[in-house]
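Here is the structure we will look at, set down as structure tokens.
Shown here: the complex without one of its protein chains, the others still in place.
Chains here go by letter, A, B and C, matching the order in which they are written, and residues are numbered from 1 within each.
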């Protein structure tokens, strides 16, 4: 069985999308001959030509704005924002147009834009290279936002994103680009809007996404050793959220811990907590616990470990929740 | 006793700040001779000269970026973003620099920047003129974010914001610019970080800010007629949140409704709900209810009334919460 | 009379002098019928603009941004385009929309608060949504032009924007991208002297048309109140773009006779004398004078146009005031092509209640 890194799986997803739909375009900074900082677009220009895969000037707003215009002309743009923070210059275009243009044109223009962003921390990178921008996108109505946690799922989610008639932001956990998974790449399986249970357990549900999924699984192992059955949910789709899954897990375990790298205040944990409370208040035996980055700017590499949720912090929070 | 519109109170706050501190500068689009779209900077240029109060080109990123540079030179910039959505082009500067520069310089450079934004809906304005951008700012660690709901408090909060050594985003509820309040303008009273109780009641707490405070008060009146004692909290400070007040009210009333115009998902309601659950879970008799704008782009004027939380929706949510 | 201040500096190309005498070759490629159409559109547009201001005063429109004085810039440029060409407007291009065949009632849904963006069909009219976030539409235009180039369809794109828009990063990024890829794009700047209360000289210390050179393509400065000059300049840019020679930046010097919008009080920042002076450069009077002298128009024709314009304006009014609020469901109906389940639940919550 083939073994895939997430980078290679994403590369293959773009490759297959470019084959399947002649209207797919891939562009951004350094995605062409160089093949991308994380090699996700490696070889695409050689294969598909510089008409369909090309570099742009360093102009994030124009990259996204041009994608909007291309949709009017019936194209299906896949754009890359090189790192999380470098998507911010395009936020006006994303919020004002990408998210709203279909509504603004009363459905006459679909916006099948995929915005790929190398996101999240954990690679001891420089400042602006470790941010978790999901809140900015998830709060923006009109977008869909997904985060893969494994190579095979990255392939699936990116294929779904590119095929979707609506704009999808794909936050690629850069700390996982080189993680491997064996299996066949396939689009079948849970699509956008579905979470998945990666480990069963009945005492507490640990909700995570992206890089934090592996930590949640490690924490579940430790919890198992301590006699606590932790169910691990990979959210995958931050917008829309899989409400049914969250409600079911909350009802079945009565205790929920949510984990993310982003600062706590108005991080995804806030929405998961609020939604779980709305959907399953009577089943909750303890408050939903948030294990998150701190409400401070992402720190220098030397302090990264203290900022990101560690296995210990997840375990402690789960234990406290169970003991509540 | 003098009567003040919020526009006039804000104008006086800038006036007084310009007098009190010679390093205060006021700039932005149309703030000079025109005096601002909502007259908040009316007369300031005539009084303080175009050295301290001046128009800029239509360059929001450069307006905020220049404010950052001015802080290095020891100035205290107050910048205006003309409408909510027109603050988005500056988000990169806000997130990457305004929020982080003090940390980045290890405290050697303070960032006493005030970013005033005419925000929120309810004036039957055009698209991009009715947005609630608070989530983008509140989630961004390193900022402070306040929202006045009345003229006297607008004066107080803006004075505190300008005087603060940290960057403060002041979201001015444009639907309230012409609302009046009688009294003396004063800086004394609750500062940044403090909420306030505007109406007492023991059955349910309704948390709101900005324009929604008046609706919450109206709803409380209706609720009172139905025998439900609704306490109304004006949040005022979205970041930092007044955790003590929220915890106390949740404990005392056991039921909380939070109201805002922004879309529900990752709107302030999510954070209030999560925080209340963390701080007062055992006291909660019902899930925190969120009465909010829908998870859709802000609609055209003709559909605004169906989008914004109405008194009815607040009353219904409170009744359901009380009956839970 | 002095020309508006922002017309100083490099002389703009023109074919008709302000008094209507030809100072260049009026044979720009428009036949007598086309010329009369140009005049007719300008008359129609001005009349409708005034009707809109009245409609706003009467509460039938929310805020309305008038374009009086800019008719030549808008009609002259619009007429230089082919049916397949695509326009991305700003928010002040009702005259362009008219000439393009966009239903003005639908267009005005925007200013009535009935609908956002493009209430008309942007694909069918090849006229993009009205765009308020300054300069963002220029990037859309660059993207659309890129799509045309990739499709090899020989059509071109025009972006309209104001002097103030040239200060935004999006203008710059889109223009630079257009240069790098030699896009079939015309960047049409209506420099009307004002961006709300800020005069062009406080917007930039340079001349706008000169920006083009830094992007590696030509810039031209044209008298925007001379419809023939505008047509010729736009036509040249369009032909260039269609021939694969890349973008052109056109700075059309015109003047905003009215306030920024019906919500704006221009007397706060602008001398009445300036406006009065600018009226001497009126584009319709100029073109009308030439049309008469060239024998293409006479009093009767002008009276016919005026009558037609009255009728048109009243028909638009009637269509508009008949328009009630849209169904509540429209707040949800087109947000997503594939609406997610939680979104549909909210829709239910909103509309069921």
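Just so we're on the same page, a residue touches a chain if its C-beta (ideal position, glycine included) is under 8 Å from a C-beta of that chain, and two chains touch if they have at least 3 such contacts.
What you see is a predicted model, and the numbers here were worked out from it, not measured in a lab.
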| item | value |
| --- | --- |
| Candidates B:11, B:41 or B:93 - the one touching the absent chain | B:93 |
| Option from C:26, C:154 or C:216 whose C-beta touches the chain left out | C:216 |
| Sole contact to the chain not displayed, among C:169, C:193 or C:258 | C:169 |
| Touch with the omitted chain, as defined above, among B:28, B:57 or B:195 | B:57 |
| Hidden partner chain, touching residue among A:2, A:19, A:33 or A:165 | A:33 |
| Hidden partner interface residues of chain C, rising order | 166-173, 176, 179-180, 182, 202-208, 210-217, 246 |
| Missing-partner contacts on chain B, residue numbers | 25, 51, 56-57, 59, 61-62, 64-75, 77, 89, 92-93, 96-97, 100-110, 141-142, 144, 164-166, 192-193, 239-241, 243-244 |
| Those residues of chain A which, in the complete complex, touch the missing chain | 29-30, 32-35, 37, 55, 57-61, 85-86, 88-89, 124-129, 264, 294-297, 299-303, 306-307, 313, 316 |
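Here is the rule we use: only the chains that are shown with their structure count from here on.
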| item | value |
| --- | --- |
| Chain whose average C-alpha position is farthest from chain A's own | C |
| Central chain (by mean CA position) | B |
| Inter-centroid spacing, chain C versus chain B (mean Cα positions, whole Å) | 36 |
| Geometric centre distance via CA averages, chain C-chain A, whole Å | 41 |
| Junction residues of chain C - those touching two or more other chains | 115-117, 133, 169-170, 330, 335, 342-343 |
| In chain A, residues with contacts to at least two other chains | 61, 89, 92, 96, 100, 103-104, 141-142, 239, 241 |
